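These notes are about the structure you will find just below.
Missing here is one protein chain; the remaining ones are kept as they sit in the complex.
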Amino acid sequence: MPALIFTLCLLVFFGLLAFMARGFPWEAKFFPWLVLFPLVGMLAWQSVKEIRKLRKKGEKQGTEAKFAVVREEGPARHKYMAAIVWMLIFVAMVYFLGLMVGLGLFTFLYIKLNGGKWLEAIGVAAGITVFFYVAFVRLLEMYLYSGAVAEWLQGLIQG
Amino acid sequence: MKRLWNLCLVVLVALAVVLTACGQAASTSAPTSPPPAGQATAAPAPSKAATAAATEKPAATPAPKSKESAADFYKGKTVELWVGNSPGGGQDTWARMVARPLEKQLGARIIVRNEGGSSGQVALTQLRNKADGLSLITVVPRGPILTQVFDPDKAKYDMNAYNWLGVMSMIPQLLVVNGKSGIKTVDDFSKTPDVKWALDTPESGKAMRARTLALVLNKEIKLISGYNGTSSELLAVMRGEVQGASPPVSASMALINSGDIFPLVAMEKKRVPELPNTPTIYEIKTLSPLEKELIDLALGTEVGRPLATTPGVPQDRVDFLKTSLKNALQDKELIDRATTYGEPPRWAPGEDIQTWVKTMLSMPPQTKAKFSELLGMKTAK
Partner (left out) sequence: MVEALFQALGNIANLEVLAVMVIGVVVGLIFGILPGIGGMSALAIFMSFVWGKDPVLALTFLLAILAATSQGGSVTTILLNVPGDSTNAATLLDGYPMGKKGQAGRALGIVLAGSALGGLFGGIVLLALLPVMRPVVMAFGSSETFMMVVLGLVFMAIIAKESLMKGFIAGAIGLSLAFFGLQSNTAISRFDFGQLYLEDGVQLIPLTLGIFAIPEVVDMMARGDSLTQKAGVFAVQGKQVIEGVKDVFRHFFLFLRCSVIGTVVGIIPGIGAHTATFMAYGHAKQTSKHPEEFGQGSIEGVLAPESASNAKEGGALLTTLGFGIPGSSAMALLLGAFIVVGIQPGPKMLEEHLGLAVWLGWTLIIANVGSSILLLFTAKQMVRMTFLKARILAPIILVFVAIGAYASRENILDVLMVFIFGALGYGAKVLDYPRAPIMLGFVLGALAEKYFLISTQAFGAAFLLRPVTLVILVLILFTVAFDLRNREIQKRKGMVA
């Protein structure tokens, strides 16, 4: 089932691209179409294959097959879900709190909430923050993204 | 236990937010008067702003009531100098070269920040509402102004609202041919059949220069677009894959000296000092008034490396920045560096750009149509 969803998503997306290209002059659409038409074709064929596979499974195991776990071995599914949720938290933190704060805070939270000791969590988080602060902000004088929240507040202060 | 954790989490996040905010606010907490009403609408209604801007220059905000002078204001502050291009290019190099001497003049710390994307349009859009004068920006003005003139709905900024402080350096441009082809004069060139010209994109300055030559000589030139920058174009000329290219002087001098390429025409008002024998585009033929107007506009799109501050900055600060920039360009070390870099500082006043921006935005329709042909705009949109 996940395989089918993945393939269908790709099919829709690249189908959309092929459709978008229709208005381009030929120099701009020749290569994209050269690639996209076969790609869409292959994805469609792949979807058909996935559906057939599902049907076969369905005949064999009844409806349960629909809920079959992608990975038979390895950690349980919920652990993967948790990892993906952590990723989303990471993205949100970086986007809203900026690189310096977001990265340090994420490191701390991740280590602490996954069974690390206080010292370990604070140490690694502080180490990373200081390392990047010294290397990028102080030595390379790079501007590090300060986060949507800070930019919003800055806007408020400025009126 | 679990609840305690959640509490910790919330507190930490809140703490982080406050800390960041304080840090950010501290660097920008200067007393700023709100921008005037006309200015504030510039952002959400770009197309309107563009037409309005063409007729009236938005008045700079009057000086704040406090007695603090502009020089006092900048003392000890942090100024961000935005570069509308990725690190490593000419715009970036110039920003970094001018930063130190400008710091000395302003008494402020300058951080160079790259915000590449759509030839500076991303940076111009992001900065349009920062009115405190603590943000400077350098972009190649060509892309942004052409977008604003020909595709106003797409431009979310107003080039005329920006306060142009001055041009740091002008970049003389050339039209060159293969040095071994035997073409030594414009006449020779006119007689050459099947001329192909190497360039990057059909809407670039390089394409415009080639079309200008074609227009003036009334000769067909086939444009081959897609090359990866000046290096590849010059190699293509040397290989004979194409007959000509339009590089800047700085990138061509070595190959001109070795005889690999020959400078046919300078796309400048006056002859280039390094190449006294190369005629300018104005000299190769008696130009009609329309031709001259078009060439003036075309050369205007290539004003080199200008520096601006954001819209709505109090006038005294703008003036202070202008003088500071002019003085910073006198810095001996900067002159040395820039000269060895191949682009000696050639200052032009900010008013020049402001006037040119206005001319661009108020172009009469017939000129606009002709000019867009020269720019190659008919291929798109």
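Chains here go by letter, A and B, matching the order in which they are written, and residues are numbered from 1 within each.
Throughout what follows, a residue touches a chain if its C-beta (ideal position, glycine included) is under 8 Å from a C-beta of that chain, and two chains touch if they have at least 3 such contacts.
Fair warning: this is a prediction, and the values are worked out from it, not measured in the lab.
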item: Identified contact with the non-displayed chain, of A:Ala21, A:Leu54 or A:Ile122; value: A:Ala21
item: Chain not shown: contacting residue from B:Leu217, B:Met238 or B:Val272; value: B:Met238
item: Residues belonging to chain A that touch the chain removed from view; value: 2-3, 6, 10, 14, 17, 20-21, 24-25, 27-28, 31-32, 35-36, 38-39, 42-43, 45-46, 70-71, 74-75, 79-80, 82-84, 86-87, 90-91, 94-95, 99, 103, 106-107, 110-111, 114-116, 120, 124, 128, 132, 135-136, 140, 142-145
item: Positions on chain B where the hidden chain makes contact; value: 86-88, 92-93, 96, 113-118, 121-122, 125, 196, 200-204, 222, 224-229, 231-232, 234-236, 238-239, 241-242, 253-255, 257-258, 260, 336-337, 340-342, 376, 379-380
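Please note the rule applied: only the chains that are shown with their structure count from here on.
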item: Geometric centre distance via CA averages, chain B-chain A, whole Å; value: 36
item: Residue numbers on chain B that touch chain A, as the complex places them; value: 5, 9, 12-13, 16-17, 19-21, 23-25, 28-29, 32, 34, 80, 111-114, 129-132, 379
item: List of chain A residues in touch with chain B within their complex; value: 25, 97-98, 100-101, 105, 108-109, 113, 141, 143, 146-147, 149-151, 153-155, 157-159
